[in-house]
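One protein chain omitted, others in place.
First chain written, first letter: the chains are A, B and C, and each begins at residue 1.
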Amino acid sequence: MKNVAIFGAGRIGRIHASNLAALPGVRLQYVSDPVQAAASGLAQQLGAQVASVEQILQDPGIEVVAIASPTDTHSDLITRAAAAGKQIFCEKPVNLSVPRARECAAAVQAAGVACMIGFQRRFDPTFNEARSRMDRGEIGNPEMLVITSRDPGAPPPAYIQASGGIFRDMLIHDFDVFRWILCADGDEAQWLSATGSVLTDPAIASLGDMDCTAVTIRTRKGRLCQINTSRRAAYGYDQRFEVLGSTGMLQCGNHTPSEVVQSDAQGVRRDKPENFFLQRYAAAYRLEITHFFECLQSGAPFRTTIADGVAAQQLADAASESSRSGQPVVF
Amino acid sequence: MKNVAIFGAGRIGRIHASNLAALPGVRLQYVSDPVQAAASGLAQQLGAQVASVEQILQDPGIEVVAIASPTDTHSDLITRAAAAGKQIFCEKPVNLSVPRARECAAAVQAAGVACMIGFQRRFDPTFNEARSRMDRGEIGNPEMLVITSRDPGAPPPAYIQASGGIFRDMLIHDFDVFRWILCADGDEAQWLSATGSVLTDPAIASLGDMDCTAVTIRTRKGRLCQINTSRRAAYGYDQRFEVLGSTGMLQCGNHTPSEVVQSDAQGVRRDKPENFFLQRYAAAYRLEITHFFECLQSGAPFRTTIADGVAAQQLADAASESSRSGQPVVF
Amino acid sequence: MKNVAIFGAGRIGRIHASNLAALPGVRLQYVSDPVQAAASGLAQQLGAQVASVEQILQDPGIEVVAIASPTDTHSDLITRAAAAGKQIFCEKPVNLSVPRARECAAAVQAAGVACMIGFQRRFDPTFNEARSRMDRGEIGNPEMLVITSRDPGAPPPAYIQASGGIFRDMLIHDFDVFRWILCADGDEAQWLSATGSVLTDPAIASLGDMDCTAVTIRTRKGRLCQINTSRRAAYGYDQRFEVLGSTGMLQCGNHTPSEVVQSDAQGVRRDKPENFFLQRYAAAYRLEITHFFECLQSGAPFRTTIADGVAAQQLADAASESSRSGQPVVF
Partner (left out) sequence: MKNVAIFGAGRIGRIHASNLAALPGVRLQYVSDPVQAAASGLAQQLGAQVASVEQILQDPGIEVVAIASPTDTHSDLITRAAAAGKQIFCEKPVNLSVPRARECAAAVQAAGVACMIGFQRRFDPTFNEARSRMDRGEIGNPEMLVITSRDPGAPPPAYIQASGGIFRDMLIHDFDVFRWILCADGDEAQWLSATGSVLTDPAIASLGDMDCTAVTIRTRKGRLCQINTSRRAAYGYDQRFEVLGSTGMLQCGNHTPSEVVQSDAQGVRRDKPENFFLQRYAAAYRLEITHFFECLQSGAPFRTTIADGVAAQQLADAASESSRSGQPVVF
């Protein structure tokens, strides 16, 4: 039985906490959140206790911590938890600054603790099935990747202001998918070009951010990746990618609430995609945390390490720079 | 907090027990099964205790029992649990004999306890979404229903021998779907014709059963229902229905493990349906037991009552008779 | 160059005439129709001449006649054309009376002329692809067939009155599909049960006909076929079948005008099926008449003979009888 504490009792914290609490062999002991009502509500629901960060880090009975607090607290908590010898699961991103993320990675390594970064898409049943088929050679050598990533609607301005910009906030996942799908054999990004616009809400422009982007990456081996994103899709959360290989193509479609098909005078209609990430990635979040504990148990490497977190952040930085300068970045 | 006991620690018992154990406000206290290893294994996994039927029924702290034991024990357990004043959830069927099922229903009514019969298809997200759209009038007046119900492979002969025949064992669900979808306004079956064959395994014929059937039902209002079933589908568990209404059609498709589409020299390929009922109806089983406790809490009527269990059984009897005689049954 | 005359310049006559006129090696010489304006309009459009039935049958230069006139003229024209030594293409049905259809078949045989009956569905690219895959063994031994056949809306009462009833008018095609798909190895219908209702328009009941039907056929080998039809589908012309075999299933879906998928707040919407038979079977009509002339050229047997016409008519008779009596027909 592993005793676990979670930092963060907000939207994503509650997801991870519930999944943790349902895992066999895991006991969620503490919930920590500066908002006391959030912490105590979640703790009560799951039979845990409220504790401060300090209490948790000093409790030798706590072997594992899950970090699901706001982005700007991630790197501090990772560093402190590593120093305290805890095993760490941390939501993406490590830090919006690549140098600071690298420091974190170094601290983790120095402490010799395990640290997994939560890129949940790699655990999505559809996306992961595609990766498995590639591993089995079903499409030969991967050549091109097209990622479509669209939110149902833009977040509030306050969120955007603190987000580090669309490339670091939203495309970070897409950059990780790019690396996971096209660079599994050690290939790497060599050339990246990004551009974007503000098409959905002028307020986003006034914050210096974009709401629609188009990124192209060419790898050292000449593979090509195109990413298109928007903060708004009238039909809901659109999460797809397709990868072309030398002997075939894999397309990952959206998930839907039901398999009902309605035919009437207007046409033949299926469901919109699952509403947003909490629905679409519900299974992924469960499978991700299960994987984390399985790896702790078996000693197998994590599917998503802190190095993956740093690498995705670097691509996000490059894309931000390219979109500002209008020039490509060469690595 | 409601204390619950479950009868049956086999395949379906384990499903219900896990779902019960995960429900907020519910405590799974006892597991009962004549196979002690099964009972204790399940009890241990879920933090419950092993108990005998007698112990459970005599324990005044147990408010609710879930019956997931073999079919031939259902009616006895219902009757005894009703006499002991327990609220009852029972897997289908009530009993393979309609008169005995009716006695059970009477016993339940006399005891004034709640009794829900587990027709899990009514809780399947896809099937239930179709019913909801019908309730909202999206296809007008329902006119025709086509049900396709095919297992991935035939069960072993021993199972078939005790099953009551394909109409009572397999089509019981389809008859319930017929009533749910076409008879919601009080309509009823008026004319039923059934036929069938043995096409997959001669052993099934030697047991006096069939493995492929075709049933047609006409209701009093003239609605038409066709059911086709097979014990074998090379592509897996095939669970679909489509209902034609005066202003449109609803089709319920199969669920798949992933939304990957693979294109290669052989064509454009999607996943086979979910493997069998434990996978396909995983969500349905969860939603079914949740509904049961919500109704206990709120006093709202169950979606599937013991009367539904008797009615489906009657249709199964009629279909068995019709398939033997080659003549339709008129109600 | 084969000289051809066509009888009938109505809806279906114009289809066949245009297809004939576009065939290399074929010259459409005459158009005949009691409605002179129809005949001359069509003749002029296609560079042909108007002629009477007598003129056509007496012209030794005419080798082939295509019969696309009203149903009640088919058998007379077949008999007379056979007597005149013409090769014959005739739209279904041969005659609404099976004995009269049999006489026709005998007359054709006696005259030693070729006679193909137009069951165009056997030439539909989708349906024919399914049949080809069965021929290649891709689904093993066929076991069950489900046919869905729905018109966008009921024809006018005058049409229905002269139609011979829904089984002879509309299901004749479905009976032919049944024989084509399930009886290719010499199997035959052994047991047939049909029922139906009037759900769309009471006027149809007053004409003694039905608008919704459900037919089940069991073959000598125990194969099962279910046919469901309606005179009305709010979403258009619905023409599908699916056949389950021992190692797989083939489903034939509807054709659509385009492959556009529209996603918006209402869902993910595709086109309705092609509007009606002239659109859906446009390619089938072309391929059918091409096949006819190829067989004339090569001496290969027609895919659909006058014997097929008689056999489908017998099934239609049996279904009419069964739906009236409420009892199955055993062959």
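Everything below uses one rule, namely that a residue touches a chain if its C-beta (ideal position, glycine included) is under 8 Å from a C-beta of that chain, and two chains touch if they have at least 3 such contacts.
Being a predicted model, the structure only gives us computed values, none of them experimental.
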From A:N228, A:Q279 or A:T305, residue that would touch the chain that is not displayed: A:N228
Touching residue (missing chain; options B:M1, B:A37 or B:A265): B:A265
Touching residues (missing chain, whole complex) on subunit B: 233-235, 238, 262-272
Interface with the unshown chain - residue positions in subunit C: 22, 24, 45, 125-126, 129-130, 133, 138-139, 247-255, 257-265
Hidden partner chain, residues of subunit A it touches: 139-141, 143-144, 146, 148, 150, 191, 193, 195-200, 212-214, 216, 218, 222-226, 228, 230, 232-235, 238, 244-249, 326-328, 330
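Here, only the chains that are shown with their structure count from here on.
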Subunit B on subunit C, rotation in degrees - Cα superposition, rounded to nearest 5: 180
Same-site or different-site touching of subunit A by its copy subunit B, using the half cut: same
Subunit A and subunit C: spacing of chain centres that average the CA atoms, whole Å: 57
Chain centre separation in whole Å, for subunit B relative to subunit A (CA means): 39
For subunit A, residues that touch 2 or more chains besides their own: 262-265, 271
